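All protein chains but one are shown at their positions in the complex.
Order as written gives the chain letters A, B and C; numbering starts at 1 within each chain.
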Amino acid sequence: MKSEKRFSSAMCAFQNTSDRYVTGGYKEPITMKEMINSTKSIPDLEGVELVEGWNVTNDNLEEIKDLLAEANLKTSMIIPELFTTKKWAKGSLSSNDPKIREDAKQVIRNAVDMAKKLDCDMIDIWLGQDGWDYCFTQDYIKAWDRIVEGLTEVADYDKSVKIAIEYKIKEPRVNMHVGTVGKVLLLLQEVNRENFGAVLDLGHALAAYENCAQSIALLKRFGDKLFHVHFNDNYRLWDDDLMACSVHTIEYIELLYWLEKTNYNGWYSLDVFPYREDGVKVANESFEWIKALIGVVKKMGMSKIEEVIAMDDATEAMALIRKALFSTSNGGLL
Amino acid sequence: MKSEKRFSSAMCAFQNTSDRYVTGGYKEPITMKEMINSTKSIPDLEGVELVEGWNVTNDNLEEIKDLLAEANLKTSMIIPELFTTKKWAKGSLSSNDPKIREDAKQVIRNAVDMAKKLDCDMIDIWLGQDGWDYCFTQDYIKAWDRIVEGLTEVADYDKSVKIAIEYKIKEPRVNMHVGTVGKVLLLLQEVNRENFGAVLDLGHALAAYENCAQSIALLKRFGDKLFHVHFNDNYRLWDDDLMACSVHTIEYIELLYWLEKTNYNGWYSLDVFPYREDGVKVANESFEWIKALIGVVKKMGMSKIEEVIAMDDATEAMALIRKALFSTSNGGLL
Amino acid sequence: MKSEKRFSSAMCAFQNTSDRYVTGGYKEPITMKEMINSTKSIPDLEGVELVEGWNVTNDNLEEIKDLLAEANLKTSMIIPELFTTKKWAKGSLSSNDPKIREDAKQVIRNAVDMAKKLDCDMIDIWLGQDGWDYCFTQDYIKAWDRIVEGLTEVADYDKSVKIAIEYKIKEPRVNMHVGTVGKVLLLLQEVNRENFGAVLDLGHALAAYENCAQSIALLKRFGDKLFHVHFNDNYRLWDDDLMACSVHTIEYIELLYWLEKTNYNGWYSLDVFPYREDGVKVANESFEWIKALIGVVKKMGMSKIEEVIAMDDATEAMALIRKALFSTSNGGLL
Partner (left out) sequence: MKSEKRFSSAMCAFQNTSDRYVTGGYKEPITMKEMINSTKSIPDLEGVELVEGWNVTNDNLEEIKDLLAEANLKTSMIIPELFTTKKWAKGSLSSNDPKIREDAKQVIRNAVDMAKKLDCDMIDIWLGQDGWDYCFTQDYIKAWDRIVEGLTEVADYDKSVKIAIEYKIKEPRVNMHVGTVGKVLLLLQEVNRENFGAVLDLGHALAAYENCAQSIALLKRFGDKLFHVHFNDNYRLWDDDLMACSVHTIEYIELLYWLEKTNYNGWYSLDVFPYREDGVKVANESFEWIKALIGVVKKMGMSKIEEVIAMDDATEAMALIRKALFSTSNGGLL
């Protein structure tokens, strides 16, 4: 087992997050400088994801770069802004309007350039507005064609930067085109570029009734395409973006094992929305939980786990987890 | 069957609605004057619901009153602002902070006063922020005690105004205290005031895996407590706040029957969030659908429906709906 | 904290369970004698729940009593057979047919008698067939009236036996009348007998998007009505009846705390369907997990938990759980 993970977080963990009711946000407005400064008390944090438009623009890029350097933070990923302005309300790459599609490609290319300027090797394309809310509003085939076409076109813009597609089944659209692990893999196979892969957002997988471990396994199997992982948690019906490990302990242990088994060596990056909590505390607590559960995997033992999986026996599996989780320290309690 | 319904809408149908990504809204900013003017092209609209704080304040109340009069609109309901400012982030009536609880009661009493000034006989208490996102953050008993205590205290403030509690299972909190029809009825029984009842938001019921018709029936059975209905639709897992009747046709027909059967005579009021649609068109289309489906109920016939229900035979039920829905006009098509 | 729990299990844990595809069951047929014998290797097991008709009948009651005595097992609960024969296909207590309703009451009274003969002080009424699958097949008000009427009638049959109502939102019916904690409490308040209370099946609560801890709290608050708890787990959308604690660790810790806090002193009883697993192993592993998680609650400390809850701070809550769960034994792992 690799002893070192690289921990990162999207900036939304530290922002003044709002929802559709409290439109002004649940906290006070905060500047990028303040946010970056606040992360200094997160010892595990090595990188941050930046949403272009929200967190970084062509105008403030140099300033952000300096602030990050000063805080000793890398840029783990750049997320082109295809979902935070009304312009994309009815889609970006899949829009019926060719001008909008062109703009989307330009935003993506610009994000690639930004990434390089920030010494970052990956961008995350999340087609959050590309979907539908009502029947009879989409030509599903044309929409898919356009998504493939757009991605193929940006694919070769700069092969030194990885492009990772993030899937999500719903929200902000009631349905999204690239909604599941199966659909993202279809897309990757069709675009078929080495620098094209996927972001697995654990909460998105849970909300699609996926088992995260299987999603990791399939992304491995179909071309080693897991480029990045977003950590968070939810109650399975919605992308609640809660603190990592705050709901699904057993499934978290299993998915951490599969990250090891498949030799995932990308970032362990938070994507959480702590509307009412202190973002720094949420990040620290999330990292502590992730590390503790990696510890449980270690105690279970990679080869012992493989043995137990081969038995296909749920009681053996639960016993193995239990013994690692409670070990000696709890043994005498009852 | 009553031949006349009174149609209303919450103002969110006409607002510049935002979500957690497009925080500035999917449309252009719009004034109350513009919104009220826009409703003039909704022939069925007789009333509007106003969220105190969002739509009306003590300061602009007279102006709003004049605008509504000029547009020939009644105020169907006032909704005290207990969910749109960061102040209520960790609850209003159930807050751990006695000062916040006191403020919430004051907001409610003020909303009662506003209602009277606007010749409106009902306020809607939606405890949208009273809930929890994580385990071990709530004393569920104390929270319930406080909600009962707060409501009981405001109950007698002015018996000439009805107070209707709106339940919802989730959003903005991951879990809300007053989440289901059963829980709202427990609350109504404990507070036990004649002017206390419930708002049924159809989408909230669907998202709680309720059958809206049963919810209407239970609200009737336990003291005739259905004071107001919010019309909208969703895909069952989230409060998507779509146009009325855009997803659940059969269930809509059944619930419209139950509104008739239980002699509901309150407003048929929209609560929709047309992020990407024209709000006026959404309202018009919603009313057209509701009227058309009431027409289907009428064609089925109240006594014939009762007969079929008594048979407890799904094929008879589906045949009755089918014959009323497709009638002669489709009969020869295939 | 009480140091001793009483552990029990429904017999389905040891039966040859089937589903709608493998109608003959996933295991070999097994007799009650064999099942009871098999439980001898479950050291924690003190009691068993018996479904009348499935597990015990008037005819074999004496034989079963002897077998249980020989195995040193108590009868924790008798479950009248209102859901395993085609007779109840369209309801038992809520049936449109007065003869069926009468038969259901007789089955309940007989179960009360059986319970006494088996030195058992509680029966569990689960109205599994009382619901609906399609719109326009139920008069929801009449159905509720009949359920109340039937329960009231059996309530006074023998006040020395507790009658506990088990709620469930769906399956085998697509919708069930007594579906949620709110609805069961409405029922208990209306029947209003001291010997009437509720069974909380944790999986049923999860499948209704309830937080089990809140359900426990409300059952306490409204008259101390939690008579019995069924332990199992699921993935939140269906009553999967998996091994206890196999999915929801954090929520399990919280609910175990609430059982302590509310002084629940009934059985900790399994209701699991190990289609493909060894039932004895499933029971043993379930009990080991429950005990281990009670150990975690103990380590967290009742008063410390209360303190943290009062803070309404999710990071404090998660830190408290984490420190108790991983304690010294994992501290040095990473």
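What we mean here is this: a residue touches a chain if its C-beta (ideal position, glycine included) is under 8 Å from a C-beta of that chain, and two chains touch if they have at least 3 such contacts.
Only a predicted model underlies this, so the values are computations on that prediction, with no experimental measurement involved.
*Asks:* Could you tell which one of C:Lys170, C:Lys183, C:His248 or C:Lys291 touches the chain left off the display?
*Replies:* Within the whole complex, the residue contacting the unshown chain is C:Lys170.
*Asks:* Touch as defined at the start, partner being the missing chain; which of A:Asp133, A:Glu166 or A:Glu277 qualifies?
*Replies:* Missing-chain contact among the listed residues: A:Asp133.
*Asks:* List every residue of subunit C that touches the chain not included in the displayed model.
*Replies:* Answer for subunit C: residues 17-27, 83-86, 89-90, 128, 133-135, 170-172, 174-175, 234-235, 237-238, 240, 242-243, 246, 273, 275-276 touch the chain left out.
*Asks:* List the residues of subunit A that touch the chain left out of this view.
*Replies:* Touch with the absent chain occurs at residues 90, 96, 132-141, 144-145, 169-170, 175, 177, 179-186, 189, 208-209, 211, 213-214, 217-218, 220-222, 250-251, 253-254, 257-258, 305-306, 308-314, 317-318, 320-321.
*Asks:* Considering the whole complex, not just the chains shown, which residues of subunit B touch the missing one?
*Replies:* Given the touch definition above, subunit B has residues 3, 209, 235-237, 242-243, 245-251, 276-278, 281-282, 284-285, 288-289, 291-292, 294-296, 298-299, 313-315, 318-319, 322, 325-330, 333-334 touching the missing chain.
Here is the rule we use: only the chains that are shown with their structure count from here on.
*Asks:* Determine which two chains are connected by the greatest number of contacting C-beta pairs.
*Replies:* Counting C-beta pairs in contact per chain pair, the top pair is B-C.
*Asks:* Hey, how far is the Cα centre of subunit A from the one of subunit C, in Å?
*Replies:* Taking the mean C-alpha position of each chain, the two centres sit 38 Å apart.
*Asks:* Among all residues of subunit C, which ones touch two or more of the remaining chains?
*Replies:* Residue numbers touching two or more other chains: 209, 250-251, 313-314, 318.
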